[in-house]
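Missing here is one protein chain; the remaining ones are kept as they sit in the complex.
On to chain A.
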Amino acid sequence: MTRGLGRGLPALLLQRLLQAGLVAWMVGTLTFVLTRTLPGDMAYRIAAGRYGHDMVDTAAAEAVRAELALNQPASSAYFGWLWDLLQFDLGRSLVSGEPVVRELWHQLGHSLGLAAVAVALSLLLGPPLGLAAGLRPRGMLDRLSEVVASVLRALPPFAVGLVLILVFAVGLGWLPAAGHGRTAHSVLPALTLALGLAAVSSRVARNAMADVSQSAYYAFSRTKGLSDRLTFMRHGLRNVAVPVVAYLGVQFVYLIEGVVVVETLFAWPGIGHALVHAIVARDVPMIQGTALIMGLLFVLLNTVVDIVCHLLDPRRRHA
């Protein structure tokens, strides 16, 4: 992830751009191959997605097949898609008939909003807890937070979400269980994702803090008479921040995968939710579009992480 940073920012960005192109092509090709190899007749699937299961019969399926030219050979469908992609045309949804770009634009806003709140919440929860634990390694807080973090990371987001709904919506009645529209609706889904993220970031922060607090320069700063607070601010924070931020890049995988599950559970109209429904309905352009956006998003977020690390760590800039 940090390779190439020595050559400076422009080189890094160029490399990422090439990577984005490669990701777009590979994700698109893979989804194309995978959806083609899924068992079952696509025409029936799409007809069910459009008109409902009760209305599906051979006549409806044949109408769909003719309309969408599903009989054309796979190769011509593939190159047609590639040609459209080169012109930044993602096609139209097979189910709703809307341009994929328009649907994605609408859904992406919902997903990014949710993800941003989740990351912000996780940063509020995880690193401070990790820092506190790292200052007293093997202390009460350290051990307790290790157990809680292990449990939270081991549970799938789906289970965490259900528990949160049971406690905060059904039990206490403080927050809505699912849906969207009001700010309160985003709390539980964001928290579900944030807990998983915070579980890891608190441990990363804890280990970094423990390393830093046992380092010679940290001890020296104490010896020369700086207070705990000043030592932490001058010599601790920035050194701890680098691994925490760098690790965020890795965690985006969890976030993107979590969004798919959490959005379905909380009826959140984002791209994760759209992806699940597109797969069920064999809506190939939508599957390709959402997978593409998710892949590119991953590249983009990692680029942002690289840039932040670049700014945080002067050694990399001068290397």
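As a convention for this text, a contact is a pair of C-beta atoms (placed from the backbone, for glycine too) under 8 Å apart; a residue touches a chain by one contact, two chains touch by 3 or more; residues count from 1.
Just so we're on the same page, contacts and distances are computed from a predicted model.
Taking the options "dihydrouracil dehydrogenase (NAD(+))", "Ion-translocating oxidoreductase complex subunit C", "ABC transporter substrate-binding protein" or "Glutaconate CoA-transferase subunit A" in turn, only "ABC transporter substrate-binding protein" matches the UniProt protein name of the chain that is not displayed. Checked against the full complex, the one of A:17, A:30, A:55 or A:144 touching the unshown chain is A:55. Only one of A:32, A:218, A:232 or A:266 touches the chain withheld from this view, namely A:266. Residue A:173 is the one among A:73, A:173 or A:225 that touches the chain not shown.
The chain not shown here is touched by just one of A:129, A:149 or A:165, and that residue is A:165.
In the full complex, chain A contacts the hidden chain through residues 39-41, 43-45, 47-61, 63-64, 95-98, 162, 165-166, 169-170, 173-174, 176-181, 264-267, 269, 274, 277, 280.
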